[in-house]
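The complex appears here without one of its protein chains, the remainder shown in place.
Now for subunit A:
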Amino acid sequence: MKFLTTNFVQCAVQSCARSSDAFPLKYSECQLVQKEIDFDPEFIAHMLQKLDWDALVEVAAELGNSSLPPQKPTIEDAQAAENEQLLRDLHSLLLETQIEQGVMTCKNCGHLYHIKNFIPNFLLPPHLA
C-alpha cells in the first residue's frame, strides 16, 4: 500500500461514516519499504490538489516523518528549479514509500484493520457489518 493511500481511506463501520475521527486512521506497527517509481513533477503537483494536507501531516508524523510543511504548499510551476526538491520529497513519500505490513486503527470506534503483503483489508466482522 502506497503511503498516498492513507490519505484516501477511513473506517468502514457504518456508524463512523459521519464522524470526523474516522479519518485519517491511526497507523502503527508499520513496516515501510521504498520502491522506485519514475518521477513526474507535473503529476505530483497535480496530486497535491487532491490531498487532505492535515491528514497527510498527521500520518507522516505517526510514521516518523515530521519534515512536511504545516500548510499545503502551492506549486505554480512544477518545472521550476526551486520546487524540485519539495516535489521529489513528496514523490518519495507519497508514491515510493509503501507499507508492507501494519495496523490501522479508527480513532472513533477503535476497530483495527490490517495491512498484509502491501494490501490493506477493510472487511468487517459480522457484529460490525
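Throughout what follows, a residue touches a chain if its C-beta (ideal position, glycine included) is under 8 Å from a C-beta of that chain, and two chains touch if they have at least 3 such contacts; residues count from 1.
Please note the rule applied: contacts and distances are computed from a predicted model.
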In UniProt, the chain not displayed here, chosen among "tRNA (guanine(10)-N(2))-methyltransferase", "Electron transfer flavoprotein subunit beta", "Cytidine deaminase-like protein" or "cAMP-dependent protein kinase", goes by "tRNA (guanine(10)-N(2))-methyltransferase"
Only one of A:Ile37, A:Ala61 or A:Ala80 touches the unshown chain, namely A:Ile37
Residues on subunit A facing the left-out chain by the touch rule are 1-2, 4-5, 7-14, 17, 23, 37-38, 40, 43, 46-47, 50, 52, 95, 111-114, 116-127, 129
